[in-house]
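Presented below is the structure to which this report refers.
The chains shown are only part of the set, and none of them has been moved.
Chain nomenclature is as follows: A, B and C, assigned in order of appearance, with residue numbering initiated at 1 for each chain independently.
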Amino acid sequence: MYKAIITVRLKPSVLDPQGSAVKGSLHSLGYSAVQDVRVGKTMEVWLEATDSQEAEAQVDAMCRKLLANPVIEDYEFHLEKGA
Amino acid sequence: MRFAVPVFPGSNCDEDCAKAVREILDRPVDLVWHKDGNLDAYDAIILPGGFSYGDYLRTGALARFSPVMEAVAKAADKGKLVLGICNGFQVLLESGLLPGAMRVNDHLKFRCSIQTLRVENNQSPFTGLYQAGEEIQLPIAHGEGNYYCDQETLDKLEVQGQIIFRYSGQNPNGSVAGIAGIVNRRGNVLGLMPHPERAIYDWMGSSDGARMFQSMLRYWEGMHGAA
Amino acid sequence: MVQPEQQTTAVHVVERVTDQEPTPTQIRDGELFQEVGLNHEEYQQITKHLGRLPNWTELGIYSVMWSEHCSYKNSKPLLKRFPVEGPQVLQGPGEGAGAIDIGDGQAVVFKIESHNHPTAVEPFQGAATGVGGIIRDVFSMGARPVALLNSLRFGPLSNSRVRYLFEHAVAGIAHYGNVIGIPTVGGEVDFDDSYEGNPLVNAMCVGVLSHDELQKGVAKGVGNPVIYVGASTGRDGIHGATFASEELGEDAEEKRPSVQAGDPFMEKLLLEACIELVKKGILIGIQDMGAAGLTCSSAEMASKGETGMELDLDQVPQRETGMTPYEILLSESQERMLLVVEDGREAEVQEVLDKWELPSAVVGRVTNDNRYRIRHQGRWVADIPVQTLVDDAPVVYRTGKEPEAYRQNAGIRVDQPSVDIHPGEALNQVLASSNVASKRWVYEQYDHMVRTSTAVRPGSDAAVVVLDGLDKALAMCTDGNGRYVYLDPQEGGAAAVAEAARNVVCSGARPLGITDCLNFGSPEKPEVFWQLEGAVDGMSEACRQLETPVVGGNVSLYNESKGTIHPTPVVGMVGLVESRQHITTQAFKEEGDLIYLLGETFAELGGSELQLILDGKVSGRPPKIDLQREKKLHQVILTAIQKGWVRSAHDCSSGGLAVTLAESSFDHELGARVEIETALDATTYLFSETQSRAVLSIPQEYADAFQRLMEEEAVPCAKIGEVSGSCLTVEVNGQQVIDAPVKELKSIWEGAIPCAMNASSTN
């Protein structure tokens, strides 16, 4: 069993209204040291695979096809074994 | 009886709530900008639906830090009536005035439709004019109405009669135990996902929501007179 | 800050802003103007207008202002054919949206717009920002938006990429409308192979205002400040307007501008702030920054005001660093507005904008020398005669050519089904077709009740929205059958207007006017241009006859990917319900009510849903439309409704009479017993899509009066049955051809789209 920890983020050029809103709130809560906030998604996927190469290939395909939207998002992931 | 409807940036059912109070109850109602920290002049507070702060981060999470929320907590503490509808319910959860939390609907989609609810408790200030166990029709319109609380809290809610409304038949969002609306222990703070203000005339598809406002009025003026 | 005093002599304009930018001579010698979609001739014209070679910034400005999207260069000559006037029209085409008087000092403001190309690339954001844009068009007129509609065209749902596009486009529309709190009350969805690589998303917004609140997008009053308000500017959507004016080729992925993301929360704040400013009467001009962003809004405002404008780009709120003038000017970042206010009242404006926590800045001044001048970091980067950007934009006069297929279709018989099929079986199949099937899966995702004014929710012929404090209401719908238009542009164009009007009439309203979105392929193809021309003529004729002027619209050309889409003009119609008592829906309501079919039925299966199902494609000629008959039909239906005789009214459209009857029975699960006498064969009769027909249910006590009215007005009218029981039974010439429990039919009709969408989708 492998566990893939995937992070999906908006591309830097894409507007992140959620991040701006959170930043605004942090400021009004008094955290004026905050310069910027970006919000993304994280996914943990547990999967069976014979080896880490196969797991990696599978997860990469899932990201491209479903988990991330390549038009506006970037993704990255790493694998943990035997989780 | 005087009503206040706090308005957060992004609230969009504020006018609808005020209209319902004016037309159904014929009582004074003010929209109160969220930066206002004082609600002393009011007997009942309606936290309206909508998307306060765009619902960014988590529904209701950013609104709960508005100055007006301190005043809402104070009003609740004084025993005034607080009604949180949809986003208003979410704000009440985030601010801890009601127990539990909200998740996205189990089907992940926004759902707008008229639902059948069962009145589980008609002893609350908000439901006095309904029959116990009565089935009523109220519209819902939300993407995050999947109410959650842990088992211990749920047991308490059940035992203490705090579950006021449940979805009858199909559960439109996956909420724990079919919960559509709950009150606090004291009974003066109600949060619910459905929109009573959208069901006050037959032409709207249902007029069952009118009795919620009327119940509030009857309860309050029964206790305090028609001030 | 920009100097308010006038520049009388031409300013010195820099050759280039950065070393990366080509110089004017490099642009000329390398023919770099082609890269931004300008041809030789246009480049020559620009050079003449300027009296020198344009720099890269100026070239960019011209390229977007002269794109089809902004200048309508291919369609302008045709659009002139639309009737745009009428006693009720307060504002015709040319502003953000059209406005029509509805009495009591009130007006309805509405417009439809496409976001097809962005949706094809990123369906969620593409569709969402389409909604955001059309809402800005309406509140920039000073109106409070009260309703949204959407007209969608996608490829077949059997394709997983199509499912992905459809699912996310719907979610995007839902997201924007739901968050901003404007109910999405209606629309339509159609599926056809021709839209597979090129979906259509047209969004319509309807608003209401008092006459004295009507705003214009003008820049007037020398020295008056130009104020930018709303989201900050990023590099998103640069050349979006040009992108929308090209075909979606293989390289669409690389060429596409960085996607604009919408922020409906920001737009909600912008909306409330702008309406507050309108109510305060501070504004001289207001225009939203839509296609071609800051450039288009500012140049158009100056052009309409017959003034000039100077902008200082350093004042523009920016989200990214190091943006060039070219990028700032052409960015299509969303949720931005441009205001012109009276000099000296900036503080009043500021107070409102601060309350709503909106970023804003004075970015320029109105001038009186008809120049459009741009400053950046202390240097002039553009100096252009205003009218050359707007009024003198090139116009292309094209000629059409009749397509081969059109001639061939003339010979194809469509007066009977190509395959023998039993009416009962045909009904099951038609109800299960995604075109006819219930669209609940779609509209349940839209908040259609916020603002508590929706009296008729999605699912009837037209939506009805009541007006605060008035007994009146507005009915609205969108319609357009691309298959009819493909088979015969003129008939199909007329039918689009007629069907929209019929839907509004069946809801109890008098049609007031239309907005339209012309979704077509490349106008450079003579066959496509021929379609465009025919459709515009057909629509124009119908608008004239039905007295529904065109008060605004939008053109979306170059809708091609693997092939050309069906020519798809979409009509957005608004009608006025005089009294809430007249509000009528399509659903049967009482057992024993009599069912009447108004209008005559001919053997017309060309372009029909049944033909599409049986043959897998449409052919022949579509149903013919007689606009005089159509108009008569509307008059009698409206009279009968206003007299209080009508319990339900539903027009016959896709799927013909059989579907009309079935749909009327679904809401309350009330069946009908229907008996028909006809010379046609049963299947043809029941599924023919002959125009100008409607099914009404009438309480028995009004039957005589109703029939008398029909006789007096000489409208063909047949009593075909009675609302009864829980089954739909139909006899044709004494023989029972349909007998099905309403519940069963309804579950087929309701299940089709959810079932198709249950399969997986991939991006």
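A few comments on the model shown:
Operating definition for what follows: a contact is a pair of C-beta atoms (placed from the backbone, for glycine too) under 8 Å apart; a residue touches a chain by one contact, two chains touch by 3 or more.
Please read all numbers here as calculations on a predicted model, not as lab measurements.
The shown chains stand for their kinds once each; the full complex in the file has the makeup A x2, B x1, C x1.
Everything that follows uses one rule, which is that only the chains that are shown with their structure count from here on.
Residue numbers of subunit B whose C-beta contacts span two or more other chains: 53-54, 56. For subunit C, residues that reach two or more other chains under the stated contact definition are 263, 265-266, 357. Taken in their complex, subunit A has these residues touching subunit C: 10-11, 13-17, 21, 24, 65-66, 69-72. Listing the residues of subunit B that touch subunit C in their complex gives 9-10, 12-13, 15-16, 19-20, 33, 49-51, 53-56, 109-113, 139, 141, 143, 195, 197-198, 200, 203-205.
The touching residues of subunit C, counted against subunit A in their complex, run 121-122, 124-125, 231, 234-236, 258-261, 263, 265-266, 319-320, 333-334, 357, 762-763.
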